[in-house]
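One protein chain is absent from this view; the other protein chains keep their places.
To keep things simple, chains are lettered A and B as they appear, and every chain counts its residues starting from 1.
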Amino acid sequence: MSTEKQSLRRTLDRLFVPLTVGPTMLWIAAVIVYPTLQLFWSSVFWTNPINGQREFVGLRNFKRLVFAEEGGAFLGLAPDFVSITWHTVVYVGLSVSISFALGLGIALLLDKDLKGRGWFRTAVIVPWILPYVMSGLMWRWMFQSEYGAINGLLTQSGLLSSKIAFFSDGTLAMMALIIADIWVFTPFIIIILLAGLQNVPEQLYDAAEVDGAGRISRFVNVTYPFLKPSILVALTIRIIFDIRALDLVWVMTQGGPGKSTEVWASWLYRTAQVFNRPGEGAALGVVLLAVTFMIVAVLYNVFGESPY
Amino acid sequence: MAHVELNELVKEFDDVTAVDGISLDIPDESFTVLVGPSGCGKTTTLRLIAGLERATDGEIRIGDEVVNDQRAYERDIAMVFQNYALYPHKTVRENMRFGLEQHDTAEDIIQDRVSEAAELLQIEELLERRPAELSGGQQQRVALGRAIVRDPAVFLMDEPLSNLDAKLRVQMRAELNKLHDELSTTTVYVTHDQVEAMTLADQIAVMDNGQIQQVGAPTHVYSNPQNMFVAGFLGSPSMNFLEGTLGRDADGKLQLDFGTDTHDVPAEFADELEGYVGERVVLGIRPENISLNQDGIAANVHPATVQVVEPQGEKTVLELDLDTDQTIKAAVDPDTTVEMDDKVNLRFDRDSLQYFDPQTGESLTYEAASEQKVTA
Partner (left out) sequence: MSTNQSTLSQLIAALGLDTDNEWPHVVRERLVAYGLLGLYVFVIWFPIYFIFITSIKPSGAVLDIPISFLPTQPTVSNYVEIFQNRPFELYTLNSLIVASTTTIICVTLGTVTGYSFSRYDFVGNKALLLSIVGARMIPPIALIVPFFTIMSNPPLIGGLTGSLYDTRIALILTYTFFNLPFAVWIMKNYFDGVPESLDEQARIDGCSRWEGFVKIILPMAKPGIAATAILAFIFSWNEFVFALVLTSSEQAQTLPIAVSLFVADDFVDWAHLAAGGMIAALPGILFGLFFQQYIVSGLTQGAVKE
């Protein structure tokens, strides 16, 4: 090989890492840094919806959203803030815990050396791959007050005499949302936990059998220590996703009836886009960001140790 | 303490028969080793005794009681695993206590047993540590300790030393021997390492293909294999097998014909081999029973050419080509001076000759050989 070619090659070689990593990192930096800075920047401005003028207002957006204008309400917090936070807590809390319990149960069932595990995974993965929006619409149809499948099953089988208008009642609507969310996400949890279950050493189950450990004892002493990392991943991803997910809520209830199913995500969207108050929307975004990081930190603390 | 009895034990998985009708007597206080190549069924047999698998057919008795329908924790057994199988988040002490707690043992008994076992195994300083902080050898001791505190009728050990490095393995073997002397608990031990089997066992059971090929004391089975599998499995380097046609020499004495070389069959085996005149017969001779003919005697020597010389410290292993085109290995004194391509004469030790039927693999001289040993 000629010397020019050689030195060209060497230069290209030396450029390998910068060229392969550089563009991507620039791109990612653009995502994290620029929009996040934009977010913080926007949150301290107020845009007049009429004439579009912006003025710097410091932390006024945050104060307006979180604290009550006049006295009263809950510890001096704005009623909207309280109720929407409560809805989010209920929604995320119930949805994640029920889908997690269900997913764990099913993963453990599947672990019993059954045939057809692959078939099962195939059969069950679909809810998670469907467009979230479409799942929302599908369940809205299922819960439809006149022609939906749920009402059909309940009345036509004789269990109920009259149909239920799910979306006219705040509690029932929340329940419908939660059920839809559980339906969509349990497969994801099953898959993650199943993979984690492969890490549990077989011989430890044998030792537990010889020792005489019962089913619960086996789970606590053998399965759980090795499952912790997967549990951490599953819970973290689920909680983070649910806090921020707009698709389901927007399409099924739009936060209604009234405001009884309004959660943080829909509130943010409505404030920013519908009401055209980008400053406040950004402020909500900042709070959401902070809350997300805090939750992840807590989860890592609880589940983050290795099995030993 | 109890004896264990297996009667016509069978275990099938889907379409594979892992254990194919095994009958074995394991006397009380003995150290019985199941040895064989991977897939021979030895681990499955152990798991059947433990109760981790359910027998398809046959009977398992522990101390005269038929235990087939008893689950593992109902049987009076304790087990030591190849991967130690220690509970990762429990301390050593908690690991050792767990089985006793599950069996509702009284607290003072638990504490006594744990301290005794810890002392026996010299792991007292480790009691509050977690398994991840321990070395392989230490983890193995804890696994042993967990079994000892149960004070069971039978110890079951599944290749417990396989994950240790060579030096540690030798050390642990000696410790297991001492332990067995001290505790005298009936032990069933599984390994694929024949050296381990030979050094530890009171009784050795060689297995292949789900069946027991031979049972007996290690030295007996070594010197008196019942078939070619056992003969070839035990011993390293393994026994040489030379195949030839059985005929008669000029004097009418039996002679094995290898084509370009012949081997005179000693008179004591004449009766057993009579019926095989004209058939193919296999001669078996261990490398350590082959010597270089140095005293010039011409009778019954076999010429060979040296191919490979492997000095191994305590012995030198030679690989040689017999004039018959068969390869043979000999283990000789380390100070023997031979080189590649040297032509030598080999002498086979008469007392160590074995003869086999090449089609069935059965030994033709089994009874005769052991009788020889007894009278000699």
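By our rule, a contact is a pair of C-beta atoms (placed from the backbone, for glycine too) under 8 Å apart; a residue touches a chain by one contact, two chains touch by 3 or more.
Bear in mind the structure is a predicted one, so any value in this text is a computation, not a measurement.
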Touching residue (missing chain; options A:Val17, A:Ile50 or A:Ile216): A:Val17
Chain A, residues in touch with the chain not shown (by the definition above): 9, 12-13, 16-17, 20-21, 23-25, 27-32, 34-36, 38-39, 42, 106, 109-110, 112-115, 118, 120-127, 129-134, 137-142, 144, 146-149, 151-152, 156, 183, 187-188, 191-192, 195-196, 229-230, 232-234, 237, 240, 243-247, 250-251, 265, 268-269, 272-273, 278, 281-282, 284-286, 288-289, 292-293, 296
Hidden partner interface residues of chain B, rising order: 11-15, 17, 20, 54, 56, 71
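The rule is short, and it goes like this: only the chains that are shown with their structure count from here on.
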Interfacial residue positions of chain B with respect to chain A in the complex: 47, 50-52, 71-73, 77-79, 81-83, 85-90, 98-99, 102-103, 130-132
Sites on chain A touched by chain B in the complex: 201, 203-204, 206-207, 209-213, 217, 221-222, 225-226, 307-308
